[in-house]
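For this depiction, one protein chain was excluded, whereas all remaining protein chains were kept in their positions.
When the chains are written out, they are named A, B and C in that same order, and each has its own residue count from 1.
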Amino acid sequence: MIGLWSVPLLFALPLALGILSLLVTPAWRPRLIFVGLPLLTLASVDVLARLVLEGPRIYELGGWEAPLGINLVVDGLAVGMILMTTLVASLCALYARVYLRDYPASSSFFWPLLWLLWAGMNGIWLAEDIFNLYVGLEVMGLAAVGMVALRATPQALAAAMRYLLAALLGSLAYLLGVALLYATYGTLSMAGLQEAAAPNATTHVALALIILGLLLKTALFPLHAWLPPAHGGALTPVSALLSALVIKGSFYILMRIWLVLGPEVTPIFTAQLLGVLGAGAVFYGGWMAWRQHHLKQLVAYSTVAQIGYLFLFFPLVTGTGPEAARLAWDGTLMMLVAHALAKAALFLSAGNLILAVGSTQISHLVGISRFRPMSLFSFGLAGVSLMGLPPSGGFTGKWLLLHSAILSDQWWWLIVLFLGGLLSAAYIFKVFRMSFREGPQIDRSITPPLTLDVTALILASASILIGLTAHLPLFWLRLGSAFGAG
Amino acid sequence: MSGALVFAWSGVLLFGLGLFGFIAHRHLLRRLLAFNIMGSGSFLVLVGLAQDGRGVDPVPHAMVITGIVVAVASTALALVVFRRWYRASGRTDLPEDT
Amino acid sequence: MSLRLVSAALLCVAVTVALAWAVLDRPLPEENLPDRVAAAMPESGVDHPVTAVLLNFRSYDTLLEIAVLLLAVVVALALREAQPDQPEAMGLDNPLLRAVMAWLLPLILIVAGFLLWAGSYQPGGAFQAGSVLAAAGVLLRLAGVTTAWLDNATLMRAGLALGLLTFLGVGLLVMIPGAPFLTYPLEYAGTLILVIELTLTLSIGLTLISLFRLTPPYADDPDEAREQAGKTP
Partner (left out) sequence: MPWLDLLLGLTLVVTAGLALAARDLFRAVVMFIVFGLLMALAWVRLHAPDIALAEAAIGAGLTGVLLLDTLGYLRRPFGSRVDKPGKHQ
C-alpha cells in the first residue's frame, strides 16, 4: 500500500509545496524545506527499496492502462535519477537557504520555482508516455528559465530570454516528432512504440525532430550557445541545479527514446554523428573553459564539455555486441551521476570562493588557498572526478566507456576520453595555480557560513565515493533495462 | 486527399514558415509570433494526420488543448521577461555576442 | 543576404521537405485509440470524450499543464519583486465603456458558467470558461473599474492555488481505498470532475488575469527605470 503512495508523492509533494510556498509569507518559504526534504527523501528511499525487493514495475495513473491512460515506469534507471535528484537538489536547497539571504529581492520566489522544477524533473524520470514527457519538459524548462531570470539584472534577463527561446524551439521540435509518431503508431506509450516500431520515413523524420529538439535543450555542441550565460550568470544554487540536473532531463529522454526506437530504426551513422558531436563538445567546451576569466563561466563551459561524454553512449550502444552495449550503458550512467554530483559541488564551491574574495575573476583568487582551504578542497575533489582520475566516479565512468570502445573496435573514442581528461585537468589546474600563487592582492577574505562549505564538500565527496562503490548503484540502475541485471 | 490531410499539409508549411521567422527575425516580439505560428503548425499536423482516413480522434484534441495552454503560458512568460528586459536595456532584441 | 537569413532559409526548406516526406510515406497505425476511448466512456463519469480524456484518462497531463500556467505567474511575480513597478494609473476613464461593461459583465459570466457546465456533455470546459473569465477581468481593467479584490495579493494567490490544490487533493484522496493516484471511483467520477473543473476555471481565469496585470504598467517610465538601474548596478 505504501508503495502505491510513494510513487505519485514524488511529483505531487513538490507540486503541493510549490503552491504552499506561494501562500505563506516570504519568511516561511525557505522553512518549508524542513518538511519537504525529509518527506521526499523518504519517498525516494521507499521507491528504491521496493525496486530492489519487488523488481521494476509500471504504475497506472488513474487506473487506466496505457495507451488509454498515462503510465509511469519505476525501473532502475528512473529510480537512480530520482535518488540523484533528491540528493543534489536537497543539498542545493540547504545551500540556497543560507546563500540567498544576501539576495532578498530574488530569494522569496526561488522556493516555489525550486519545488516546481523538482516536480517537473521527477515527472520526467517517471514518465512512460511521450506526450506526458512534453508537458514535463515544459514544467522543468520554464521553472529553470524563471530561476535564471530571478536576479532581474539586464544580463540575467538576456540569458533567461536566450534560454527560453532555445527551450521553446526544442520543445516544439519534440512535439512535432511526437505528432508524427502518434500518426504512425496510434499510441503515445513507449512500450507500445517499442512493440510497433518499424523503419519508415515518418519514424525517421520524427526521430530526427525529437533528437534535434532534445540536443538543443541538452546544449550539445554546436547548439550550446545559450548555456554559458544562463548557467554561468545565475545565482550559485541555481547554476548548480541547472548544470547538475536540468540538462540531464532532456538527455535522459533522448536515451529512453533511443532505446525504444533507435537500434532497429535508426541508421548507424546517426549514432556515430551523435558521438562526433559529443567529441566536438568535449574539445570545444574544454578549450573554452580554459580560456575563461570568470570562475563560474569556466565551470559553465566545463558543463558544455562534460555533456559530450554522455553522447558517446549512442555509438557505443548501437550495433555493438551485448557486452559492449552493457558497458556503454554502465559507463554513461556513471558519468551522468558523477557529473551531477561533481558539477553541483564545483558550482557551489566556486560560489564560496567568489563569496570569499568578493570577485568573480579567476585572477583575483591569488593566495586564497591560505584562507579558504576547505572551499578549495571541495573544488579540487570535484575536479578530480571531472578529470577522470581514480578513484572517482568520473574515472569509473570513463574506464567503462573505454572498455566498451575497445570491445566494439571503436578506438577513436579513446582519443576523446584521453584528450578530454587532459583539457579538464588544464582548466581545473588553472584555478588551482592562481589560488596557490602568493601575491600582494589579498590579505583578507570573507568567511562564508559553514553550511555553504559543508554542502559543497558532501557533494564533492559523493562524486568520489560513487566511484569506489560503483558496483551496487550500477546493478540497481540496470534493473528493468534491456541490459539485464547480471 | 481528405480535409484532414489538407490541414496537416498547411501545418507542415506553417511550421516551416514559423521556423524561418523564428531564426531570421531579431525582434523578440516577432520571434514570439513565429513561435506561436510554429506551434499552431504542429497542432494541425497532430490532429490532421491522426484523423486522416480514420475519423475523429478525441485524444489529439485533448493534447492540442493542453498544447495551446502551454503555448500561451510560455508566450506570457516570454513577454514578461521581454518587457523586463526592454525596461532594463531599451532593446527589443538580444545582444549579438556568444 | 546575411548568414542568419541564409541559414534560416536552408533550415526551413530542409525541415519542410523532411516533413513532406514524412507525411507522404506514412503508414496507417494498427493501434486504434479512439475505439479504446469510446469503449471506456461509460466508466469516465462524463459524456464528452474530450473532457473524459482531459480530466480522466489523461488527467495527469492536465495537472502538469496547470503547473506550467502557474509557473508563468510565479516568474511574473518574481520579476516584479526584483524590479519594482510604480503604482499604476487606472485604465481608460470612459463613461461609455463603463456603461457597456455593466451590460457585458453579467453576460460574460453567464457564458463562462455555461461553457463550464456544457463541458461534461458537449464542447466546452474549464479552459474555455477560464479564459472567458479572464476576458472579463481584462475588460474591467481597461474600463478602469476599480477591482479591489483583484489587488488583494493574498486573496489572489489563494485563488491561483485553489485549482491545482483541489486537483492534487482529489488525486491523493481517492488513493485512500488503495487505488492509484487520480483514480476516481465510478460513482463519484462525474462529481469529482465537476469540482475539479469548477476550481480550475476560477484559477485559470485568475492566472490569465494576473499574467496580464503583472507586467510593467504603462504608467511606468522605462527611461527613468533604466536611469535608476544604471545608478545601482
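The rule is short, and it goes like this: a residue touches a chain if its C-beta (ideal position, glycine included) is under 8 Å from a C-beta of that chain, and two chains touch if they have at least 3 such contacts.
All of these numbers come straight from a predicted model, not from anything done at the bench.
Taking every chain of the complex into account, the omitted one touches B, C.
Annotation for chain B: contacts to the undisplayed chain at residues 1-4, 6-7, 9-10, 13-14, 17-18, 20-21, 25-27, 29-30, 32-34, 36-37, 40, 43-44, 47-48, 51, 56, 61, 64-65, 68-69, 71-72, 75-76, 79, 82-83, 86, 89-93. As for the chain not pictured, it touches chain C at residues 50, 115, 123-125, 127-128, 131-132, 134-135, 138, 208, 211-212, 215-216, 218, 221-223, 226-227.
In this text, only the chains that are shown with their structure count from here on.
If each chain is reduced to the centroid of its CA atoms, chain A and chain C end up 29 Å from each other. We define each chain's centre as the mean of its Cα atoms; on that basis chain B and chain C are separated by 17 Å. Among the residues of chain B, those touching two or more other chains are numbered 15, 22, 45, 49, 59, 63, 66, 70, 73-74, 77, 81, 84, 88-89.
Shared interface positions of chain C, defined as residues touching 2 or more other chains, are 19, 23, 26, 32-33, 37, 58, 61, 65, 68, 71-72, 75, 79, 83, 229. The touching residues of chain A, counted against chain C in their complex, run 1, 4-5, 7-8, 12, 15-16, 18-20, 22-23, 59-64, 67-70, 105-106, 108-109, 112-113, 116, 119-120, 123, 131-132, 135-136, 138-139, 142-143, 145-146, 149-152, 154, 176, 180, 183-187, 192, 196, 198, 200-202, 204-206, 208. Only residues 131, 135, 138, 142, 145-146, 149, 152-154, 157-158, 160-162, 164-165, 168-169, 172, 175-176, 178-180, 182-183, 186, 188, 225 of chain A touch chain B when the two sit together in their complex.
Those residues of chain B that touch chain C in the shared complex are 5, 8-9, 12-13, 15-17, 19-20, 22-24, 45, 49, 53-59, 61-63, 65-66, 68-70, 72-74, 76-77, 79-81, 83-84, 86-90.
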